[in-house]
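Since the structure comes first, as C-alpha cells, the remarks are kept for the end.
For this depiction, one protein chain was excluded, whereas all remaining protein chains were kept in their positions.
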Amino acid sequence: MIKAGIVGFRGYSGAELIQILQHHGGAAVSLMEHRADAGDRPIPRNHAGPARIPATAEAAKDAGLNVVFLATPAEVSMELAPGFLDAGAKVIDLSGAFRLRTVDNYTRWYREPHTQPALLADAVYGLPELSRGPIAGAKLISNPGCYPTAASLAIAPLLDADVVDRSAGIVCDAKSGVSGAGRKPSLKTSFCEVTENFSAYSILEHRHVAEVILNTGITENEFSFTAQLVPAHRGILETIYFRAKGVASADDLVSLYERRYAGEPFVRIYDPGKSPDLLSVARTNFCDIGVTLHAASGRAVVVAAIDNLGKGAAGQAVQNMNIAFGLPETQGLL
Amino acid sequence: MIKAGIVGFRGYSGAELIQILQHHGGAAVSLMEHRADAGDRPIPRNHAGPARIPATAEAAKDAGLNVVFLATPAEVSMELAPGFLDAGAKVIDLSGAFRLRTVDNYTRWYREPHTQPALLADAVYGLPELSRGPIAGAKLISNPGCYPTAASLAIAPLLDADVVDRSAGIVCDAKSGVSGAGRKPSLKTSFCEVTENFSAYSILEHRHVAEVILNTGITENEFSFTAQLVPAHRGILETIYFRAKGVASADDLVSLYERRYAGEPFVRIYDPGKSPDLLSVARTNFCDIGVTLHAASGRAVVVAAIDNLGKGAAGQAVQNMNIAFGLPETQGLL
Amino acid sequence: MIKAGIVGFRGYSGAELIQILQHHGGAAVSLMEHRADAGDRPIPRNHAGPARIPATAEAAKDAGLNVVFLATPAEVSMELAPGFLDAGAKVIDLSGAFRLRTVDNYTRWYREPHTQPALLADAVYGLPELSRGPIAGAKLISNPGCYPTAASLAIAPLLDADVVDRSAGIVCDAKSGVSGAGRKPSLKTSFCEVTENFSAYSILEHRHVAEVILNTGITENEFSFTAQLVPAHRGILETIYFRAKGVASADDLVSLYERRYAGEPFVRIYDPGKSPDLLSVARTNFCDIGVTLHAASGRAVVVAAIDNLGKGAAGQAVQNMNIAFGLPETQGLL
Partner (left out) sequence: MIKAGIVGFRGYSGAELIQILQHHGGAAVSLMEHRADAGDRPIPRNHAGPARIPATAEAAKDAGLNVVFLATPAEVSMELAPGFLDAGAKVIDLSGAFRLRTVDNYTRWYREPHTQPALLADAVYGLPELSRGPIAGAKLISNPGCYPTAASLAIAPLLDADVVDRSAGIVCDAKSGVSGAGRKPSLKTSFCEVTENFSAYSILEHRHVAEVILNTGITENEFSFTAQLVPAHRGILETIYFRAKGVASADDLVSLYERRYAGEPFVRIYDPGKSPDLLSVARTNFCDIGVTLHAASGRAVVVAAIDNLGKGAAGQAVQNMNIAFGLPETQGLL
C-alpha cells in the first residue's frame, strides 16, 4: 500500500485526488494541512475523512509517506518540494513550478523568479503518452498543465507525421471549466460573472503555450492560442485548426492518431467527422480526439477533450504515480 | 403607431420581440397563432398579454398590420410570407428562407427546395451596418443569421481594408447559447445534456457559412468555421483568427474598425488586447469587437460578441423595422 | 426630467437600476463613485456610459440631483444618506439600514449599532402594495428586502382575512438566485461552489424575518423561514405552507388575493393549482402568486415569485421613485 500525502486538498485538484485514490485500492491517503483557510465545507459528525497531518517534511517522515502530491500554487510547490524529497518521498507537483525545464523559460512565461533551479533541472515532465520512459525512475514528477495536455496529445502526432502546412500556422481555441482557475474567490470566478457568460482571456499570451512548444516542437510564431472560460465546473475542449498536407481524407488523419496511440489506454479516437464533448471525458482520465477534414482545401479541425481535473490534473497525477511505483498504469483510473 | 404581428411568439426570438416592442413606444403588438402547441408557460389570470389573432393574411388585413415578424422555421416562413405581403404588410423574416439570394445557393446549403423563388429574388438582406440602403424601401426583409451577423461585422472591414493574409485563411471559432437552437424539445438541447457540457457541431459545414461568404467576399476554402454550444441561454461569441498584413500594431486594427463603424450606434470597439464577453452584449442590440495582435508574427485574434436573440435576431429585426418605417434606428433598442 | 444618482452602480442592484432607468424616459442618470474597486467590466472605447461623479453631497448638489439611489451595504447607506438629504435630494436606500423602524429592532437582527437613529425614525418603508400612502411625501424611502417583499405580499392578505390556522404556524421555504448575495467575491458565491449545488443558510434566523413580522403581523414563533441558494443569477421563489381555515376551495383563496390586489399593476394571480416560476418574473417588477389547496385537510401552498433585482430591489426602487415624484407608478417598469 502506497502512503500518499496531499497538500492543497481543499482545492479542486486536491479534492479530485482524494476521490480517485478512494477507489484506487493501492494507496492510503493523508491530508496535509499547509495553511488554515476558511474553506472547509460542512463536515458530518460521524464520518471522519482521511487523517490530517501537517504539510511538513517531519510529518511526512513520521507518516512514512512514499509520495506527496502538491496541489498548490507554483510558489508553494517550490517551497515545499525539497523538504518532502529529503524526507524520502517522491513528489508529484501539479503546479507550473517544474514544467518549463529552464529558469530562463520559467522566468519568461511566469514572470517570477524560480527559487529551486536545481530541482527544476531534475524534474521529469509527466505526460506518459509522449514520454513515458523517465517517469518510472523520477523523484520529482512535474504534472503537465491542463491545456497543454490536450493540445500536445492532439498536435504532436500531426507535426511528427508532417501533415501540417506550418506556413498557415495552427490555431488552438481552448475552453475550460471554471475549476481550472482554482478555488480562491475572485470576481472573475464568481457565479454571477460566469453563469450565462463565456469569455476569452490571456489571448495569444497564455503561459501554457510554453509547454505546448516544448512538447510538440511547434514555434510560438506558428501557434495561436486563446484560453476561454466555459460556465461549467470542469472540462477542457480544444478546437484545433490547421491546413493539412499530404492527407487524402479524414480517415488518414484518424489512422494516424490510432497508430500513434495504439495500446494507450487513455487516448480515444473518434470516427471521421465525429467529436467528443466535455461529457465524453468528465471524471475520467481520457483524452478524446475527433477529426474533421475538408479534403479539397485541406482545412482540418481536431477536437480534443479532457477533464481538466482528470487527465488535466489529478487523473494524470495518479497515472504518473502508478508508473513511478510500478503499478498497472490504469489502476484506479478506469 | 406601427401595428406589428408576430408569428412564432412562443419561440425564443418571438418572445424577445415581444419584450423589445413593449419598450419601443412606437409599435402595438398582436400575437399571431400559427399552430396550437403545448408550449405556453403558466399565464396569470389578471394580466392579459397582447391580443392574439390567427396567423392568416385575413387576420393581418383585419387588424391592419403594417408589419409581420416571422420568427418561424424556414419552411413556415416560405408558406406564410406571400399572404402577409399581399395583405399589405411588410414582412421581416427571421428564418433562413430568404437570406441566400438564389435558389441554387439555398438548395445547396439548406438541402431543401425553395418554394418561393420570386420572393427570394426580391428579399432585402437586413444587416444595416454593411448595407443599409435597400432596407428602407424593402417589403420583405430577410433578417440575418446570428453567427453571420457577428462574423460579417468582424471580418468585412478586415477584407475590405486588405489586412488579412488570405493564404493562411481565416478561422472563426463560434460559440452560441442554447436558445439559438430553438424551443422545440430535443435531446441535444435537454438540460442534462447541455449543463456542464460544451460541444462542437456542424464542423466545417454549417449553413451560416454561406451568409458570411455573401457578406464579406471570403471564399469557402479560406474560411474554417465551427459552431459550438455553450451551456448558457443566450449569446454568441466568435473568436476569429487570421494572419495580419500591413498593420504595425493592434491600434491599427482598432482604428480600422473605428473608422469603418464611425457613427454606427450598435457596433462597439474595445481597446487593444481587451475583448467583450457574452455579458457585455446580453439583452442588447450591440455587436462588440475586441482585437489582439502579436505584431511580430502577424497573428491576430478578433473577439466579436452579440446576443443571438438581440443583434442576432429580434433586436436586429426591430432595427430593420425602424429603418423600414422611417423611425430613429435606435428606437426601443438602446 | 428627474436627475438621479446611483451609488453602488457596479453591484447587481445598481446595474439593474441603470438598465431600468435607460428605458424610463423620465430620468437622467449619474453614476456616483464611492470607492475605487477593481470590478469594472471591460468598457468599449466608443460608448461612454452615463456621467460619473463622486458620491458626495457636493457633487449631488452641483449636479442638481433630485434623487439618489443607495445600492450599498447598510453601513455605507447610513454614512451617505444624511449628506444627500441635506443636499436636497430624496434618498431611496436599497440596504437594510432603514427598514426596521427602531434602533432596538435593528440592533437585534443586524447585530450592529445604528448610527442614524433620527433618520431611521423618519424613513418610510416603500412596499406600495401594502402601504402606498406615505411614500409620496417621503424624503428617505427604505426599499424593502427581497425575501420580505414576496413573503409579505403573499402572507399579509391571508392573515388580514383570517384564513390561516395560526396554531400550526406558517412555513416559508425561500429560494434566491446568487445575485442576492451581492457582487463581492466570496467562496460561498464562487461558481464552482454554486453550480450543481443548492444549499440552505440562515435557517430560522435570517434577518429578513424581522421585516415580514413588521409587514404582516405574524409573530416570530409562528413563522419558520429558511433561505436557500439556487444556482441561478436572479430570482426569488417562496413556497409558503399553512393550514387554511374558513375556505372551501382554492378558488376562495385565489379570489381573496384578487380582491386584495385589484388594480395593483404589479401583482399577478394564477388559476388554482397553477404557480409561477422564476422565469415568470425575470427582469420584471411583478410579484406572481399561485395557490394550491387540499380542501379536505386544509393544507395550503402558496408559491410567490419575484425577481430579487426587480421587485426585490431596483424595480421596486423605481416604483417608489415614480410614486415619490408623482409619475405614473408603472413608468419604465412595464
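Each chain carries a letter (A, B and C) given by its place in the written order, and its residues are counted from 1.
Here, contacts are C-beta pairs under 8 Å (C-beta built on N, C-alpha and C of every residue); 3 or more make two chains touch, one makes a residue touch a chain.
Remember, it's a predicted structure, so these values are computed and weren't measured experimentally.
Participant: From the list B:D165, B:E196 or B:E238, which touches the chain that is not on show?
Facilitator: B:E196
Participant: Which residue, C:L256, C:V301 or C:A324, contacts the hidden chain when the whole complex is considered?
Facilitator: Reading the full complex, the residue touching the unseen chain is C:V301.
Participant: For subunit B, which positions touch the chain that isn't shown here?
Facilitator: Interface with the chain not displayed, on the subunit B side: 12, 38-39, 178-179, 183, 185-187, 189-196, 231-233.
Participant: In the full complex, which bits of subunit A touch the chain not displayed? Write them out.
Facilitator: Residues in contact with the chain left out: 22-23, 41-47, 195-196, 254, 258, 261, 268-271, 274-277, 279-280, 283, 286, 288, 290, 334.
Participant: Using the touch rule from the top, list residues of subunit C that touch the missing partner.
Facilitator: Residues 167-169, 171, 173, 175, 177, 193, 195-200, 203-204, 220-221, 224, 226, 228, 230-235, 237, 239, 241, 243, 273, 275, 277-279, 282, 292-294, 296-297, 299, 301, 303 of subunit C touch the chain that is not shown.
In the analysis below, only the chains that are shown with their structure count from here on.
Participant: Only C-alpha atoms count here: how many degrees separate subunit A from subunit B in terms of the superposing rotation, rounded to the nearest 5?
Facilitator: 180
Participant: So how far apart, in whole Å, are subunit A and subunit C when each is placed at the average of its C-alpha atoms?
Facilitator: Distance between chain centres: 45 Å.
Participant: Just how far, in Å, is the C-alpha centre of subunit C from the one of subunit B?
Facilitator: Here subunit B and subunit C have centroids separated by 36 Å.
Participant: List, in ascending order, every residue of subunit C touching at least 2 other chains.
Facilitator: 195-196 - these are the residues of subunit C that touch more than one other chain.
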